[in-house]
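Left out: one protein chain. Kept in place: all the others.
Presenting chain A:
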Amino acid sequence: MWLRIQRLNQQRFVLTAKVCVHQLHTSSTEPASSSYNGLYPGHIHTTPIQKALLAVGSGVAALRDPYRHDMVAVLGEATGHFALINLRDRMKNDPEGYTILTERPRIRLSTIDVAKMASLPEGSFGREYVRFLEDNHVTPDSRADVKFVDDEELAYVMLRYREVHDLMHTLLGMPTNMLGEVAVKWFEAAQTGLPMCAFGAALGPLRLNASRLQTLVTSLGPWALRNGLRARFVLNIFYERRWEQSLEDLRQELNIEPPPVILSAAKKMST
């Protein structure tokens, strides 16, 4: 009997993309390591109730420990459905964005040549990106996988957003400490409209001390918001083809002002 139900599960997933009502033991079948039942590797099917619970739980967990990037990621996935549709459509309507959607580039240590980028001239986008990675002790491989987005293309859009986040830091000149992250979140919230960005932008400042809060409110915050609203859509840039481009040139192209305050890189104990 159990086998029949399992086979029914598989048929059900092929037929329906969004499942609203489940028999309880089919509600979330786990994908095997070699083959998977979900829409993409790592996909875990969730009911709307589970998404709501995940949103609340991950929100609380992320607030308590902002260094839990996986919780921030889960919050984004659980709440971002409509925003992701909007992002995907904006990408489709732009020629460069459309290229990204079809070619599906990935920013990982296995796909980018860090040594070559480090040898690029000073001030080039690639060189500055490598400098950012080194100064802040981060790697592009530490991003969590997308798990709870129920559409394969939207999952890629979410993944692209996540992988481009470090490039945002480079473009904005923000380090990965709390202040830098909040500034980038304000920029991203204005650009993407993802609820998770708005959440981070609104609640992140609560963790800043008084002087940093002042910097944020007086100069960094307004600058980030202003640029977020007027800049070209950041997900529509094929960054992998622009490593040689000078950073200043890229900023001008995207309509981003250089940062008003130079912040030093974070001295983080854990990445």
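Following the convention adopted for this analysis, contacts are C-beta pairs under 8 Å (C-beta built on N, C-alpha and C of every residue); 3 or more make two chains touch, one makes a residue touch a chain; residues count from 1.
Methods note: contacts and distances are computed from a predicted model.
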- Quick one: find the hidden chain's UniProt protein name among "Elongator complex protein 6", "Putative small-subunit processome, Utp14 protein", "2-methoxy-6-polyprenyl-1,4-benzoquinol methylase, mitochondrial" or "Ragulator complex protein LAMTOR5". "2-methoxy-6-polyprenyl-1,4-benzoquinol methylase, mitochondrial"
- Contact with the hidden chain (one of A:Val74, A:Leu167, A:Val184 or A:Ile237): A:Val74
- Message: Touch as defined at the start, partner being the missing chain; which of A:Ser58, A:Thr79, A:Thr176 or A:Asn227 qualifies?
- Response: A:Ser58
- Item | Contact partner of the left-out chain, one of A:Thr47, A:Thr99, A:Asn177 or A:Gln245 | A:Thr47
- Task: List the residues of chain A that touch the chain left out of this view.
- Result: 1-3, 5-6, 9, 24-25, 27-30, 32-33, 44, 47, 49-50, 53-54, 57-58, 60-61, 68, 70-71, 74, 147
